[in-house]
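Of the protein chains in this complex, one is absent; all others appear in place.
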Amino acid sequence: MDTKLDRRRILKAAAVGTAAAAGPWFIRDLHAADDIKIAGIHDASGGLDIYGRPMIDVLTLAVEEANAAGGLLGRQLTLINYDPQSNIQYYTQYATEAATKEKVAVVLAGITSASREAIRPVLKRFNTLYFYNTQYEGGVCDRNCFCTGSTPAQTVEKLIPYAMKKFNGKKIYVLAADYNYGQITSKWVKKFTQENGGTIVQTDFFPLDVTDFGPTIKKIQAAKPDIVVSVLVGGSHISFYRQWAATGMKKQIPMASTTFGVGNEHVVTNPEEHNGILAAYAYFQEVKSPANADYIKRYQKRFGEKAAPLTELAMMTYHGFNLWAAAVKKAGTVDRMKVIEALEGNMSFTGPGGKTTIDPATHHAVLDVYLAEAQNRQFKVLESFSQQKPADTAAVCDLKKNPNENQQYVIDVKV
Amino acid sequence: MTAPLKAVGWVAGLALSVAAVFGLPHVLELFTLINATIYVSMAILTLSLALIWGYGGILCFGQAAFFGLGGYTYAICAINFGDSTWAIVLAMVLPALVAALVGYFIFWGRIGDVYLGVITLTMTLIFLKFFNATAGDAYKIGRAALGGFNGIPSTPPLNLPWDVGTQLAPEDIWYIAASLLVILYAGSRWLLTTAFGRVVVSIRENEKRSELLGYDVRRYKLGIFTIGGAIAGMAGILFANCVFVSPTMFSLFYNAQVIIWVTVGGLGTLLGPIAGSIALQMIVAKLGTLQGLDPNVVLGAILIVFVLLVPKGLQPVLQDWWDRLREPRQPAMPAPAPASTLRSAGIERPLTSATTAHQPAANAASRP
Partner (left out) sequence: MDLVVIIILQVIAAVASLALVSVGLAVIFGMMRVINLAHGEFIMLGGYAVIYATRWGVNLWVAMLLVAPLFVGVVGIVVERTVIRFLYGRMIDTMLATWGLSLLLIGAATMIFGNTTTGVSAPLGSVTIGQYQTSLYELVLVVIVVAVLGGLMAILRLTKAGLIARATMQNPAMAASLGISTNTVYMVTFGAGAALSGLAGALIAPLSGVLPTMGVAYVAKAFITVISGGSAIIAGTLSASMLLGSLNTLATFVATPVVGEITLLFAAIVLLRILPQGITGRFFRRAL
């Protein structure tokens, strides 16, 4: 036993020496008793890794930076990164492990809504604080869970009218991923289209493993819409953008997307395949601000010039972590209820993505939203909208009044 | 083995399993116990395939279909009834019915070997595609939304029969799962000693001969296939209680895993696949936390190595060693085929372990 401890101590000394270079897996081996443990559960492999990898990198760097600055409450942080391999079963498994075995202070986790709904009940049951940092369809109402990503009322509401005006069109064809994100987001697309005097020609749903869009592209041609809106998700769906361009349709019908770019689709595809696609998120790597420029420098120093470009998911993971850290400082403890109360005190953090404030009634974020266009493997930011409220979730969820609520509302979109 | 020794073996096995069932919750942390329950549910699924493939000679590529159906039926019924009692019953009956239907289709059509594999695989893929596409509002059964790719995350846990108020804690579900595994194992051993079980094995050994002896092979195959479906359904219920139901339950991944576990454990045995499944799940879970090594590489390598070097699987090989160790002057003698066929029906040693020269019977039967 003693030798083991000794080895750990030596390892720890070595690790502190090379803190900047130490990966999360290394840190994992040496949790000292007084460290604050936190867990990240993001896909580093499988079809969803295009989203997960930058999130893991950002969280790793955030913890390293916090530790270099002296840790939290005078204690060092230990980050445990789990890779659920894009398999929902592992999400529940690792969430249970993080909560019951490692007894972590907070879990930052989940990419798809499916993964969130898998781990949210687990963490609620084992009284472990949960941060979900992904843009999603809205509606989660759970006092144990904070959602820092943007929701349709913040992004789609801006994207659709802008696209309709810019492309001067009224008829929209929607392609959506076939799970709750796609289903619900496509309703929001419909709502905002109709509010702006347009019509939805058709909405098609695609399971996440579909790669052949040939027949669909022919169907779109037959329907002759003015604009195509893509709510497609994951690595397989990237082939739609390729096939769309290969048939020459890209030059004929413009496209807006609620998802293009969050998986760095604009880096994987060619400029001919993505130039001109509109998107709206709470963060783009191309956002011009000193804080962002500084952060990108640090990020690229740590992970190299070729590190995956930062996405909203990655940046909101950074904001989410910092919101939690600020709340811990304010509460003076990592105790779950005290941290939740601190966060509910309109806790806010200003970072590379602008200012993010926790809305106490919904546990969602008030945040800055940007509208941009894909151009040559980058995004060109066209407009920004400051401090957008999560109005969609606010319409159904009030945790101040009903703190014991625990569900995801499927917001009744009137269309 | 002589009769008294055998009795001692049974008693020792029973004592050991009782100790494991009731001892583990006191030793393991809650998290590990929940995982152990998942492993046990998968072991039950493995048992179902070990039974129909190893003894019935039916290589079903779609055992996960019954597993998934069991899970979904349980979740949908439990949500709608509010009480899990009838949900459990239905979640065994429905997969068994589907198995019977598919079995009727296959066995009365006299579809064999690869073709059977393709049909069962295709059936699973249909379920997978269908449940994946049920995210829309239209797919609601009573109060339960099928949820498409998400599945049904809010699967209610088991409660005491007809007592909705008492929901079972993870420890209780462990007791149920582990006892069920022991009971199902013993039940399967018993089944194979009955007249029905012996005929099923004889069909595996030689279908034509069994038919000429006057047995309607279709019925026997259908019978064992249906039982396998019901057992897989039970595994699905337990899995739904530990994780939750989602279309991944129908995925190729689960189908592949079960077949790998049975192969590694030993085709034509029951204990081997059970142990193999638990051991391999532990290995894969461990590998998931390592970086730089993809778990698929290890899983794939294990499978190739086993097929090439230990085609009979672990249990028969270990048993051979054990027998040789106990009776060093009498190395495993190839027994005459009909006699060993009968012995393999229910008693401790299957045919394949007795003769090193023969291929596993299921393979021999399926040669083109």
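Chains here go by letter, A and B, matching the order in which they are written, and residues are numbered from 1 within each.
The definition used in the following text is that a residue touches a chain if its C-beta (ideal position, glycine included) is under 8 Å from a C-beta of that chain, and two chains touch if they have at least 3 such contacts.
The shown structure was predicted, so the numbers you read here are calculated from the model rather than taken from an experiment.
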Taking the full complex into account, find the residue in B:20, B:100, B:125 or B:283 that is in contact with the omitted chain.
B:125
Among A:245, A:365 or A:399, which residue is in touch with the absent chain?
A:245
Quick one: say which of A:206, A:349 or A:379 touches the chain that got left out.
A:206
Missing-chain contacts on subunit B, rising order, are 59, 105, 109-115, 117-119, 121-123, 125-126, 129-130, 132-133, 252, 256, 259-260, 263, 292-304, 306-308, 311, 359, 362-363, 366-368
Extract the touching residues of subunit A with respect to the undisplayed chain.
45-47, 49-50, 178, 204-207, 209-212, 214-216, 218-219, 221-222, 235-236, 238-239, 242-243, 245-249, 252, 268-270, 272-273
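Please note the rule applied: only the chains that are shown with their structure count from here on.
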Provide the C-alpha centroid distance between subunit A and subunit B, rounded to the nearest whole angstrom.
39
Per the touch rule, the subunit B residues reaching subunit A in their complex are 29-32, 34-35, 38, 129, 132-133, 135-137, 147-151, 153-154, 243-244, 246, 248, 253, 285, 288-291, 294-295
Contact set on subunit A toward subunit B in their complex
23, 25, 44-45, 82-83, 85, 87-90, 92-93, 96-97, 99-101, 112-114, 117-118, 120-121, 178-180, 182-183, 205, 207-208
